[in-house]
Every structure is written in C-alpha cells, then in structure tokens.
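Here the complex is missing one protein chain, while the rest keep their positions.
Moving on, here comes chain A:
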C-alpha cells in the first residue's frame, strides 16, 4: 500500500530523516517507537506531505506522491492523521467537526454526513456529545472525537502521531481502546507511540527509529522480546546510562565518584549498591592502571528501570586482550572483590574495542 524508498528530510542543516526504507501493507498496523527527536513524527508528516521530504520516494498504491504530477489533494484523502494535540475546530460543535470535511471536500449531503458522523461517534462512545463544543470535553474525549473526525473521511490509512501524549494517564486507556477497536476492524494504521505495551499488543510490525533511520524492525515479539541491536535493547528496557571517559592515569577518581553517585541517586539505587558500584569501578581502574594514558577507556553504567538490572561496561582501545587476564597486579584481591560484586562477567572484542561487561549484583531488595 505504502512503499518508502530512501526517504530523507532536512530542516536547514539539521538532518532528521537520513534514509528511510520500509513498506506498509494494506490492513497492517505498524507502530513506530524510539527516543524523542529521532524523526518518528517527521516520518508521518512526510507521508501525508505536511512536511515535504528532501529526497527519496513515497509510493501509495504504486503512485509516487512526490512526483510533481501527483494529485496531492486526492492522495491526502486516502490517508488521514490524528494529532497529539487533537486539532479540533474549537468554534464548531462535535457534529460540525465531523461533517465539515465530508460535506465540503467529498460533496456528501448534510443528511448523509450527519448520519455517518453519529455512527462514528457511537463507535468512539461519544454520540451523546454530538452537540457539545470541544472545550466542554475532556482531553480523552476530544481525542476520540478527533479519531471519529478522521474516520469520517473514510481514509484507507490512518496516521496516529503520539495520540495519547497530551493526555492525563487516566484518559490514555479510553483512547487506546478506541484504536484497538479500529485495529480489529482491519483499518491500516501507522502509529507513533510511547505506549510500549500498547504497541506490543496492537501491532503486526514495530519499527524502532533512531539516528534518523529505521534502526530495527520486526514483529512485536522480535522487537520487545529479542531486540538484536544495543540501542533497541536499551530503549525497550528503559535503560538509562552514564559514561565516563578516562584518557590519562591522572584521572580524578573523586570527581568521577561524585557523578556516579549523582546518577545512582537519580535512579534511586540503594546505598549498598552505590557503594559496591564505586568499589567495583575502583578495582577495575586498578586493573586498567598500567594501560591508562596509552588507550581510551570508557566506563558506562547502564541501569534498566524495567528489569532493575545494573551493568557496568568497560570499553578500551588497543590490541585485542582481556584486561582481566593480562592485569599486572601482584595479588588477586581486586579480582576477588570484582567477582564478589558481580553476577556475570563477559568479555568481547567488539567494533575494534575490548569490551568487558559486568552485571552488578542487584541489591535493590536489601534496603
């Protein structure tokens, strides 16, 4: 139904979409997830030409909509968009919001448009609000009206741009349940969302966007249960990280400790875990000490809010060698402490770097 090839979008010097390639088939429900500012909404806005792409092609039923001869108004009628901020006409009643476009753009009779509008308002559970004005409705109700208004144009595909982001948590569910209902009816949908459980339940396919690209895509099971790329995994697990780079043997241990403590405090990690993390880092730095100054060492603390897993990742440049095997310490005290503080230790030669990954023992239930 929609095929996107090498789509790019720049705003001045800012490249928002680098090279997007994907396809949305008829009847498919595609969720687009990813961190803020990675181009998800821009992709949707490019699809219906609210933002004009800088390059590439978008084919809808085989027609390249970026072709100068393309009938943009006709193409737009095939797809409709639901916005984060509802975008209802505040001076028109709910009924008028739903009937204005079908009457003016599709030449529908007033009577037929009203009948259709009532049917759609029943679908979203708001028939009794037909004569109300948007300001008399809650945010969740306004968004349901916006969905009904979108359906009134009988689009072949609906683009949802973060439809629940502007809503109170109590209203999110009512909007999501309407979208779930549409999904069951087989309407093609592309949904930009931060509601991970919803994306997992409702979609046939999930696109993870990052760095202006579709970084990874797959079925909900593939993306949520077994993501292949580090960035996808970090996003899915709601992993927060902090990296400290060490370039010289004269690094400032206490400045580093202060930042690590601040990070731990932000994640509300128990005091004992903070102590152990600082100890683990100090012991590792003693192991790395002979090489500091000859290489770059990045120490990253990654904490998953979802699983409460705490990892320490040490990436160092230089020749392939596990620093734990080749350390020059005179005793095993440091290594003994490291083993005691960790659940697992994994060494890999990754992207030309020595990567040591430690899963720090989870002490979150001790305090």
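Here is the rule we use: contacts are C-beta pairs under 8 Å (C-beta built on N, C-alpha and C of every residue); 3 or more make two chains touch, one makes a residue touch a chain; residues count from 1.
In this text, contacts and distances are computed from a predicted model.
Student: Quick one: find the hidden chain's UniProt protein name among "Monosaccharide ABC transporter membrane protein (CUT2 family)", "Anti-sigma factor antagonist", "Metallophosphoesterase" or "Tryptophan synthase beta chain".
Tutor: Matching "Monosaccharide ABC transporter membrane protein (CUT2 family)", "Anti-sigma factor antagonist", "Metallophosphoesterase" or "Tryptophan synthase beta chain" to the record, the invisible chain is "Anti-sigma factor antagonist".
Student: Looking at A:72, A:258 or A:333, which makes contact with the chain not pictured?
Tutor: That would be A:333, which touches the missing chain.
Student: Tell me which residue among A:22, A:165 or A:286 touches the hidden chain in the full complex.
Tutor: A:286
Student: Taking the entire complex into account, which one of A:59, A:275 or A:347 touches the absent chain?
Tutor: A:275
Student: Against the chain that's been left off, what residues of chain A make contact? List them.
Tutor: Here the touching residues of chain A are 253-254, 272, 275, 278-279, 282-283, 285-286, 331, 333-334, 336-337, 340-341.
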